[in-house]
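Structure incoming, see below.
One protein chain omitted, others in place.
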Amino acid sequence: MSDTETAAQQQWAFHGGLALPGHKQISTTAGVQNLPLPEQLIIPRQQHIGKPAEPCVSAGEHVLKGQVIAHANDYVCTPIHASSSGNIVSIGKQHVAHPSGLKGTCIVIDTDGKDEWIKLEPTGYEDMNPSHLRNLIREAGIVGMGGAGFPTFIKLNPGIKENIDTLILNGAECEPYISCDDMLMRDRPDEIIAGMRIMRHALQAKHCIIGIEDNKPEACKSLYDALGDATDITITRIRSHYPSGSEKQTIKILTGKEIPTQGLPLDIGVVCHNVATAMAVYRAIELGEPLISRVVTVTGSAVARPGNVNALIGTPISNLLDFTGVDYGNLSRVIIGGPMMGFLLQNRRSPVTRVVNCLLTYSHDEIKPSQPPVLPCIRCGECARVCPVSLLPQQMYWYARARDFDKVQEYNLFDCIECGCCDHVCPSNIPLVQYYRFAKTSISEQEQDRRKADVARDRHDFRLQRLERDKRDRENKRKKKLDALKKSKGDGMDAKQKAIQDALARISKKKAAQNTQPGNISNLTTQQHQLIQEVEKRRARLDPFDPNKKSDHQNENNQ
Amino acid sequence: MATNIDSSPPLTPKTSVSGVMLQVIYALVPGVLAYIWFFGWGVVFNILFAVITALVTEIIMLRLRHRAIMPFITDGSAIVTAILLALALPPVTPWWVIFIGIGFAMVFGKHLFGGLGYNPFNPAMLGYAVLLISFPIEMTVWPLPDMLNETPLGFLDSLIFMFSGNLPQGLSLDGITSATVLDTVKTELGRNLMLSEIYTKPIFGTLGGKGWEWINIGFLAGGAWLIYRRIISWHIPLAVLGGLFIIALLFYIFGAGGLPSPIFHVFSGAAILGAFFIATDPVTASTTLRGQLYFGAGIGILTYIIRTWGGYPDGIAFAVLLMNMAAPTIDYYTKPRVFGHSPDNSDRDDADE
Partner (left out) sequence: MIAAIVILTALALIFGLMLGFAAVRYRVEDNPVIEQIDAILPQTQCGQCGYPGCSPYAKAIVSGEADINQCPPGGQAGVDALSKLLGIESKPLSNEYGVAQEEKLVAVINEELCIGCTLCIQACPVDAILGASKQMHTVILDECTGCELCLPPCPVECIDMVLLDRNIGNWKWPCPDDAADNIDNIGDDQASTASVSTSA
């Protein structure tokens, strides 16, 4: 079956990359298992690239499964849904899976065990306007599930030119150990293909290709079988060569086109989505279900029963570890994502989010020998040889270390995809990617500072102008008054004298009013009078506008 | 900090600096064995003394610079430098020559620049150049290969000569040494002798100097193994030898037999050792693949120029040092095209410069 099709589909190679051991069979022996409903769900408001969603529920409120609990209030943002029914316990800072180990705002739900859905409204898509379709996909909270988490509805917008040549579904899953997409393609091929057809409708794309690394023959076969005689989608096996699943590389392999630097796939008429995203789109449109769960691979040497589990978004990671029988005594560390691009999990209560695709565990004996000292760069150039974007990692490393951020950008730092190939081959064990991440975040911080400085300059200039204007206004007013005064001098009665007399009259009237004693104190004892005086004193001390108070304060300072 | 904020943890045990250096040492074995076979114990003592001096110097320098000693002493780079310098020395070299050479290489060639990875010049070749300029006599008396030598120095004799300068009774340095083939060709051509006459001298073999052919084949085999193991890429060795071969071929053809053949050039002197083991020193070579071709070709051509018209019989050391200087510039102009950039790398982000 495949011979003719694979032959027909031309493929292009990319520079560098690595042939890595897959380690996938560890977690593919059993099918996807459903995780039992956790007692508590911790749902972060930031699970995508862009602005965090704004919580729209409050503590104590009861929510149903699939109910929106945080609104999208920006374009690059998606709403967040409750993954199960229950009561909102709190909205506040919780540990989240992020390399910084910092806390993020989460909505915590105590589940009620009923798992009660809101009313689902399947729509179908054939007669739907693509714009409306994208809106539904946004409302379902769908983001790229391969790891980046970019809102999918934006990537389903064909742009102004509306000229999408190829829609690619990325089933490469090139990083070792991870197998959640593989299992999805084996178990749910129909949903993936249906999701792809919805995506094609939204984009009005001409061609559809699913790219799968050739180390997943079962997934390939299952998709072929699901496709049957249909010819609208091509399934292509690509060479297992890390990082073939990176968007830039996948597109290059399948179309021969390169995404221009700082550009989008859209610029070359290609759009690329992950297979799990396609499935989420299918479920959102055909079943009306928002994105509230995902498949996570739990693997590595510290797990007794490695495999893939279907977990609700917000499930604490410790639940997944327990479920797969982690030996905590031997667990050295948990990596979120794969061994090449993943990061260290710092708190096991952190929840599963839409972008957590793999939990990779390392046992103690595995970690110890792999911490050799970092030696100076010997300029061997191996990093440049494996770089899939043909950068010069070594030069970038020198300049990043020297904090010469202009120079490091001249070496195209921002084209780096952080795949970790250079790290992997470095004989001196230099954490190259971390240097690039350091440089990238430093540069964006600098840019932010510059923007802030510009705002401050504008505000300062405006303030100076305002002060200037106020001064002018006061001057004008004074002049006007003077003029008026001069004019009125001609009228027999002196206006100035009159004003003074009026003011004096007002003051004396006021004084008279103040001098009036309260009528009810005339027949009080001296003791009572003393008490009243003390109270008056205390009141004077407390009153900040009393002139005595101010002098007190100054005295304090002088002392 | 780095232990709790990990980017990309290691997947499998991988090549290390010491692993690279160790394989380079393995690859030198066939050539060194051939060298010992033809030139006797002097070679062994040179290497041993050089390695010991290098390690001691390294430890002293690391102490002075307050650096961790174990990771650097076990990386093997000092040993490789020492072996390469020792191989460039005549097998009858007094100990103090080696001492000065290694000392200069390690202190001035390496540690004063900041140690491993920071030196712009190949330390071994820097040490060699200093020795060649300072002690031209000691550096150019080469013993005859054992097969031509009626009284080769034995184990003890070599050791005694190395440390005291005394030869066994009845032997003189002139009796057991001669100029190298490159040296001979150069001086004799200068005296207007024909090549055919020069080649009749006993020190000449089929491809280059007698015995040297085999030593060079040994180094060639070792180098090929390094390329096979992907420790070095083929670019620099091929460019060095190719550059040397092509320029020698041109002058051979246009010189109408008046100049030595390209084969002779490739198989004489340190051309093969230099191409596979010295020019490929990653720290001081060009790092881009295209740059490595320019870098290697530059070494080959400069070597030929120095050999033919310069003041020294062999030119590998000076050619390598000159190209070391040019390496950063070559790298700058041979940046590869980055993914998604137009062929001349001059797109949007560079346009405003």
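Here are a few things to note about the model shown:
In order of appearance the chains are A and B, and numbering begins at 1 in each one.
Note that contacts are C-beta pairs under 8 Å (C-beta built on N, C-alpha and C of every residue); 3 or more make two chains touch, one makes a residue touch a chain.
The shown structure was predicted, so the numbers you read here are calculated from the model rather than taken from an experiment.
Of the candidate positions B:29, B:68, B:112 or B:156, contact with the unshown chain belongs to B:68. When the omitted chain is restored, the residue from A:59, A:287 or A:374 that touches it is A:374. One chain is missing from the display, and on subunit A it is touched by residues 46, 96, 98-100, 102, 104, 368-369, 371-376, 400-401, 403, 430-431, 434-435, 437-438, 440-442, 445, 448-449, 452-457, 459-460, 462-464, 544, 550, 553.
Note that in this section only the chains that are shown with their structure count from here on.
Distance from the subunit A centre to the subunit B centre is 54 Å, each centre being the mean of its Cα atoms.
Per the touch definition, subunit B reaches subunit A in the complex via residues 2-17, 19-20, 68, 71-72, 75, 77, 114-118, 233, 282-285, 287-289, 292, 331, 335-341, 347-350.
On subunit A, the positions that touch subunit B within their shared complex are 14-15, 20-21, 99-101, 176, 248, 252, 258-263, 333, 335, 339-344, 346, 362, 369-373, 375-382, 384-385, 388-392, 394-395, 409-412, 414-415, 418, 420, 423-429, 431, 433-434, 437.
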